[in-house]
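Here it is, the structure, as structure tokens.
With one protein chain removed, the remaining protein chains of the complex are shown where they sit.
Let's turn to chain A:
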Amino acid sequence: MIMRLTINGEKKEVAPESMTVTELLKHQGVEIPDMVSVQVNGGFVERDAFDSSILKEGDEVDFLYFMGGGCFA
């Protein structure tokens, strides 16, 4: 079975049909959860809840990455 999610605005199908935020991060190639903030359906998921937050069919997931840039000041 698969699960349909919207990840960063793009519709994607992932398997298995149930996974946690941590599992989805790994699935999407994000090896280090500290690099990213996660919103599910517009609400933040605390980093210590990545393991316990289970995604379901139709969820909208946003990965927000740290980005520096500019100049050292």
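Criterion: contacts are C-beta pairs under 8 Å (C-beta built on N, C-alpha and C of every residue); 3 or more make two chains touch, one makes a residue touch a chain; residues count from 1.
Simple rule for what comes next: contacts and distances are computed from a predicted model.
Q: From the list "Acyl carrier protein", "LppX_LprAFG lipoprotein", "ABC transporter permease" or "Molybdopterin-synthase adenylyltransferase", give the UniProt name belonging to the chain omitted from this structure.
A: From the listed options "Acyl carrier protein", "LppX_LprAFG lipoprotein", "ABC transporter permease" or "Molybdopterin-synthase adenylyltransferase", the omitted chain resolves to "Molybdopterin-synthase adenylyltransferase".
Q: Among A:T22, A:S37 or A:S53, which residue is in contact with the omitted chain in the full complex?
A: Answer from the full complex: A:S37 touches the omitted chain.
Q: By the contact criterion defined above, which parts of chain A meet the unshown chain? Give residue numbers in ascending order.
A: Given the touch definition above, chain A has residues 8-9, 32, 34-35, 37, 39, 42-44, 46-47, 62, 64-73 touching the missing chain.
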